[in-house]
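Here the complex is missing one protein chain, while the rest keep their positions.
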Amino acid sequence: TPEQLEFERLIETDSRVEPTDWMPEAYRKTLIRQISQHAHSEIIGMQPEGNWITRAPSLKRKAILMAKVQDEAGHGLYLYSAAQTLGISRDAMYDQLLSGTAKYSSIFNYTTPTWADMGSIGWLVDGAAICNQVPLCRCSYGPYGRAMVRICKEESFHQRQGFEILLTLMRGTPEQQRMAQESVNRWYAPALMMFGPPDGESPNSQRSMAWKIKRFSNDELRQRFVDMLVPQAEVLGVTLPDPDIRWNEERGHYDFGVLDWDEFYEVLAGRGQANTVRLANRRAAHDDGAWVREAARAYAAREDADRSTLLERIA
Amino acid sequence: TPEQLEFERLIETDSRVEPTDWMPEAYRKTLIRQISQHAHSEIIGMQPEGNWITRAPSLKRKAILMAKVQDEAGHGLYLYSAAQTLGISRDAMYDQLLSGTAKYSSIFNYTTPTWADMGSIGWLVDGAAICNQVPLCRCSYGPYGRAMVRICKEESFHQRQGFEILLTLMRGTPEQQRMAQESVNRWYAPALMMFGPPDGESPNSQRSMAWKIKRFSNDELRQRFVDMLVPQAEVLGVTLPDPDIRWNEERGHYDFGVLDWDEFYEVLAGRGQANTVRLANRRAAHDDGAWVREAARAYAAREDADRSTLLERIA
Amino acid sequence: SDAVARYALGLGDDALILAQRLGEWIAHAPELEEDVALGNIGLDLLGHARSFLTYAGSAWEKSEDDLAYFRDEPEFTNHQLFERPNGDFAHTIARQLIASVYFDALYGRLTASSDPTLAAIAAKAAKEVAYHVDHSVQWVRRLGLGTDESHRRMQAGLDALWPFVDELFRPDAAIEVLGDVAVRPETLRDEFDRTVPAVIVESGLAVPAVAPAAGGGRAGVHTEVFGHLLAEMQVLARQHPGATW
Partner (left out) sequence: SDAVARYALGLGDDALILAQRLGEWIAHAPELEEDVALGNIGLDLLGHARSFLTYAGSAWEKSEDDLAYFRDEPEFTNHQLFERPNGDFAHTIARQLIASVYFDALYGRLTASSDPTLAAIAAKAAKEVAYHVDHSVQWVRRLGLGTDESHRRMQAGLDALWPFVDELFRPDAAIEVLGDVAVRPETLRDEFDRTVPAVIVESGLAVPAVAPAAGGGRAGVHTEVFGHLLAEMQVLARQHPGATW
């Protein structure tokens, strides 16, 4: 069909597909799944950091953390809007999250027992997210690509803040240094797994790359991330918990050890530290707020009715 | 009437009036008011001490405090039962408390900002309560008098524990000593006011004494309390916040200064530190628990029905 | 001077403690837009707090963090309203309505302070709290006129917080002596009384007729929830005295 050809031309020429353009159903579905998962991740991702807002150890850090968690809510809203352009409602997506049928990034099923985790999340988790997301700024679907441009800007700000938290801890008391190292030990491997399974075990990646939704393979992105981390870890003075990391002159990259994917699949299957708690908290917020949303709807309906009556009277 | 004569004989001979005996309506009403106020005071009185259960500074103190607050709930239940013998339901009394039409002891509208308040409440507030309550063990109304016997035993235990808390603080660090003295400064006058206004301004006292509900006047009890406190304060090493306290050889009692009754009436009028908060907390507990009580009722009704069906089948 | 610093400290504590309460909402709000909105308001207040506390601390060679993390309960001088628990969303909105209109009136006047630092902080803050007033007024209206349940909850929220209104406007000897530097609290009552009761009544709600609480926040007297709030707020900083974050 001519629409199909037009779609293929857009992809081939690295142009953007826009909401009004024709697109294959599978392309639409893939994007809806990916964007809404991304949105859900931002929303669930508020919790591990929200855990420290009331206990942040300085007012400056408290302000930065509040702003960051709030940015995440903003990113969530922004991404839901992008997904809506593909013909799914925000309520439908949100229901999928709350009912457990939609996924969110597994990384947020880990917990934040110490303040240093605010640093590790920024440095490692946001760092990995950026590696993932920078190429998405060139995603073939316009609204998603444009959303990512804005989000990436803020994420790289967040990553710098996380780095700074760890740097301050590593320059602090021996207790603070231990806290930082212990936290990096916990977050390093899960962050590397954020790029998804090894390329051989990632069946959908191929098609996403053909559609120019995805631009690099999981393993390519993971390598890029490790290459970025190693020199930063040296600046921080933290040890990355992988004895196999070493520079490979030949490849021009850092080699690194094999990851324990069993744990990844355990968490993915719902048996992580916080899977049930994360969803239960989100559901509780939703249920506790039901009467508020209902009141807002009733008020809006009433206002509309008043306005109609007024218009009728004028007419 | 012969019943009236019998009632008067019981009072005169210091015998007990029992629920099945005839009694004047005013006697009944006075007792209902007094016993239910006493019960309400126990219930509201759980809050100022409940405030420190989660923060008690040693496990032993935590256990003692939990047991004490729980005793207060027990006393409340016990007193509600005594009042019920006069023909009022517990629900009716409880509604009066929650709606603000019934009173409770004004002392519980003060707050407990420090741990030392656990000591002051025991030593001063429970101490005053005991002075008030020991004579009530001989109250002309049987069920109330008997309830007071048991309650007084536990209260004097509580008073000793409060004394011990203050003693430990006064033998502790300078900070602990300051904490204890500051707390005694706050609780001393309100505790003295627990006996009610000066005799000249206490119109109902006379009749209660004639009926042998009350055995001593407000001022008599207050004097007895001060006489008890002064030597105990010396053992503790705390200063009672009244420069006019001195031994009066002639009277055989301690003289003490004039109290600021304006503050008393302010708190009584609802303008204390915690009046609205105390009632709001109690109401919240009641409202939040409504579904639980409803479920228990529904379950009990169902069980009864099942039992009847079973009996019918057997018959 | 010490008196000016103490004045700034009170203002700083008000903003800090309310920001702390709003921080408890994040990730629990009734909708994502409110996670953002309450977070924004909390952040604004935290900003005000930091300015006031830094200024106060400059008189005593103390940092904002010394003041926020290493004072004990009786040294905190915030009004009791700001420490009251969040309760449900209607309680929080009731507290926000009272707080925002109070801040709005106060900062509007403080902009003319003869102390240039206080005037500058107030000028910046005044712009932000105007938005906070809007936010709370809109929600009071929605909840008051929304459903039976929201009406009931909104009224309960107002009733619960109203005893803490009076304290905001009581004369304060420590302020009297400051002349043009400070705003006498009792002079703000008019503006509050012109604004808030009207909002309440227009929203189909009743202005609560409840006795005021004894108060005393500016003198370090707090409600029983405050110790719990501080325990949480200060726990980490106090575990590592002298550390930098």
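Each chain gets a letter, A, B and C, in the order it is written, and its residues are counted from 1.
Operating definition for what follows: a contact is a pair of C-beta atoms (placed from the backbone, for glycine too) under 8 Å apart; a residue touches a chain by one contact, two chains touch by 3 or more.
Keep in mind it's a predicted model, so treat the numbers as computed, not measured.
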item: Identified contact with the non-displayed chain, of A:T111, A:T173 or A:S202; value: A:T111
item: Candidate in contact with the missing chain, chosen from A:S99, A:Q206, A:N248 or A:Q273; value: A:Q273
item: Absent-chain contact - pick from B:A63, B:A92 or B:V149; value: B:A63
item: Positions on chain B where the hidden chain makes contact; value: 43, 46-47, 50, 53-63, 66-67, 69-70, 73-74, 76-77, 115, 165, 168-169, 171-173, 175-176, 281, 284-285, 288-299, 302
item: Footprint left on chain A by the chain that the document does not show; value: 47-48, 51, 54-55, 111-114, 266-267, 269-277, 280
item: Residue ranges of chain C at the interface with the undisplayed chain; value: 72, 227-228, 231-232, 235, 238-239
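Going forward, only the chains that are shown with their structure count from here on.
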item: Chain-level touch network, classified as line, ring, star, complete or other; value: line
item: Gap in Å, rounded to a whole number, between the CA centres of chain B and chain A; value: 57
item: Where chain B and chain C are represented by their mean Cα positions, the distance between them in whole Å; value: 36
item: Per-residue overlap in chain B, given as positions that touch at least 2 other chains; value: none
item: Residue list for chain C, restricted to those that touch at least two other chains; value: none
